[in-house]
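Yeah, one chain of the complex is gone here, protein chain that is, but the others are all in their spots.
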Amino acid sequence: MISEGDLVLVYVDERRSRVVRVVKGKTLHTDRGYLRLDDLIGLEWGSSVRLSTGVTAYVLRPTLTDLMFKFFKRVTQVIYPKDLAYMVLQSGIGEGSRVAEAGVGTGFLTAVLAWTVGSSGHVYGYEINKEYIDVALRNLEVAGLTSRVTIKNKDITQGIDERELDALFLDIPNPWDVFPHLHDSLKPSGTVVVFVPTLNQVLKILSQARESKFLVDVRVSEVILREYQATTEALRPRTIGVTHTGYVITSRYVKKAKTQET
Amino acid sequence: MISEGDLVLVYVDERRSRVVRVVKGKTLHTDRGYLRLDDLIGLEWGSSVRLSTGVTAYVLRPTLTDLMFKFFKRVTQVIYPKDLAYMVLQSGIGEGSRVAEAGVGTGFLTAVLAWTVGSSGHVYGYEINKEYIDVALRNLEVAGLTSRVTIKNKDITQGIDERELDALFLDIPNPWDVFPHLHDSLKPSGTVVVFVPTLNQVLKILSQARESKFLVDVRVSEVILREYQATTEALRPRTIGVTHTGYVITSRYVKKAKTQET
Amino acid sequence: MISEGDLVLVYVDERRSRVVRVVKGKTLHTDRGYLRLDDLIGLEWGSSVRLSTGVTAYVLRPTLTDLMFKFFKRVTQVIYPKDLAYMVLQSGIGEGSRVAEAGVGTGFLTAVLAWTVGSSGHVYGYEINKEYIDVALRNLEVAGLTSRVTIKNKDITQGIDERELDALFLDIPNPWDVFPHLHDSLKPSGTVVVFVPTLNQVLKILSQARESKFLVDVRVSEVILREYQATTEALRPRTIGVTHTGYVITSRYVKKAKTQET
Partner (left out) sequence: MISEGDLVLVYVDERRSRVVRVVKGKTLHTDRGYLRLDDLIGLEWGSSVRLSTGVTAYVLRPTLTDLMFKFFKRVTQVIYPKDLAYMVLQSGIGEGSRVAEAGVGTGFLTAVLAWTVGSSGHVYGYEINKEYIDVALRNLEVAGLTSRVTIKNKDITQGIDERELDALFLDIPNPWDVFPHLHDSLKPSGTVVVFVPTLNQVLKILSQARESKFLVDVRVSEVILREYQATTEALRPRTIGVTHTGYVITSRYVKKAKTQET
């Protein structure tokens, strides 16, 4: 049952789909008509309602990605679900994992990490920009994930405070500068996941990882999403859209071998 | 510390990476030399070891996808991480969710779902082929996920036994035949995620979903993974590989509106 | 040497690249400065010139695709080089070929066909919209290709006037309606190339081609172009762009076999 203060996804159609917080006396305006939010209180989730014009809308419980894309305040470039999902699954983290992340930015990755580690895990976020931290904390609050996250106003290339982490996620321009700090922070066998937009960065990461001798099983991937115009009469991929986001590089941290062969 | 009976990812290089169970007296043979598994007992995770030839290998804790691709027995076509990850994130499920899935097959999706819902959630799997169930259960056992899963030898197109599910995942040839059974099983506002290989199926799902009037926010996507040859000197996508798996269709289940406009 | 009346590609940088006709007394204005076109007369092709601000520009002989994208007037959706090039190569046409095409629209495909068949070939274009014909003829005039093309204000689904054509190109919503007219028009063994945006059209073409029994070697392809941001420091695909144009379907026209097996 929908209560005052709840976040609701009001779905009219593909283009008219908004997340709103139910506040008494407030009205949601769309170009297909308006909706008094008072009228949502007491409705069951998944009910249909009528806009002022008689057009049907549905009141849905927002998923995490609905919240991220339709309610989170955005202050930086964000990572998309196609990349977030792949990064998290390939990292091997799950219920109870302890992970660090930099930079936090708008907090999209932070939210998905916090969601994934569950109530028994924890996410340590590093962010050098104070203003981003305020936004990220507000966004995590919206998603009900604050208790699983600690965000620090620190430059992760200067060192990682935590010990025995299961995984490290890096979405910063110079991820290789964090490699020297892995030793005391990451569990041997832990995962390092990097997301970078350019091929120059990929090449630098590969050469620094190889030189380091403690990052193995390095894999470079690009996840491409083709979204279709979901109509029965004219099915086809959308014509204009995102053609590039970045490269996902996963690797495993190991204890440096005393001698290495080539 | 590695103990007898543990599953270990022995990583030599990109092409020589195997998951083995540590059994006393057993030997792992590779074309770069062999490794006595006795020697792994007592080692720290992430340690380096030497194959008989002196070549270095690393002993890593396998992630879920390492287990799936390097230890699970496979009896059916499987869903790849690129698709699994996207399906799960977009479904909105997490810690504590209760979900149903059909067909189970080899159990890749089952394993990822069980991983995602955590120890407080549950996965109900439907599979019409008894032999697949045995394999899937063995695979889930390997991943330590059995307690979170119930697999039934039932045809989901005949009905869903559970009530108030958070999400339903369908990887069967005729997912539309399950739509009439959503009413009593899925929470209104719950998610239905379908994975199908052909465009004919996509078109049929779209038309049946529209006709049903209780599936909204229908999105059709294709996730494409480009894996790179991760070398510093000759970075490029792999030259031969998987060029198609299937289409991911997500939708939300709603209570049917009494009157509908077009 | 550049003369009055010539078409010149003035290249400043990636974003500032324009085709202009050299007319005495005219000035080309850019946001990096202006250029008096009088100053181009007598210059060698490939020379550098200075804009009013001192910024260097280059005067290049426009290629056909430069003209198409930077000088042709556009009145319809056009086919892109990635698709045009593939369609033409796979059609097997070349010097001296006689081909028909519908619809002409803006004339991009017409121009590439006329370019390909050379001075000894000919292109017959069908277009039902008179206004498009005027634009297409003006565009072909610009490219110096008018003598190789005949454009008719006719609906090709009503019949094809020509005989013994080497190939037929269809960029209309209902290409299957032209199939009954192939018999008297196309050389047996000739090629039919279709371009359509939706998968519903692809399915209909496949079923009509199969039913017809005179279209064989049917191939369906999609050509995807990834354009890179060509910088030495930050090489990566462009971030936003065209994600779908259409499907290319090629087939060969044969004499119907008297009896067919399935």
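Note that the chains take the letters A, B and C in the order they are written out, and that residue 1 is the start of every chain.
The criterion applied here is as follows: a contact is a pair of C-beta atoms (placed from the backbone, for glycine too) under 8 Å apart; a residue touches a chain by one contact, two chains touch by 3 or more.
Just so we're clear, the structure is a prediction, and the values are computed from it rather than from any experiment.
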> Taking the complete complex into account, which shown chains does the hidden chain touch?
Replying inline: A, B, C
>> Given that one chain is not shown, which residue among C:Val88, C:Ile160 or C:Val178 touches it?
In response: C:Val88
> Pick from C:Thr65, C:Asn129 or C:Ser212: which residue touches the chain that isn't shown?
Replying inline: C:Thr65
> For chain B, which residues touch the unseen chain?
Replying inline: 197-200, 226-227, 233-245
>> Take the complete complex as the reference. Which residues in chain C touch the chain that isn't displayed?
In response: 11, 14, 17, 44-48, 54-56, 58-61, 63-66, 81-82, 84-86, 88-92, 94-95, 112, 115-116, 118-119, 187-191, 199, 202-203, 206-207, 210, 216-228, 230-232, 235, 237, 247, 249, 252-257, 260-261
> For chain A, which residues lie in contact with the unshown chain of the complex?
Replying inline: 199-200, 203
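Convention: only the chains that are shown with their structure count from here on.
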> Using mean CA coordinates as chain centres, what's the chain B-chain C distance in Å?
Replying inline: 45
> Using CA atom averages as chain centres, what separation in Å is found between chain A and chain B?
Replying inline: 20
> Tell me, which residues of chain A touch at least two other chains?
Replying inline: 199, 226-227, 235, 237
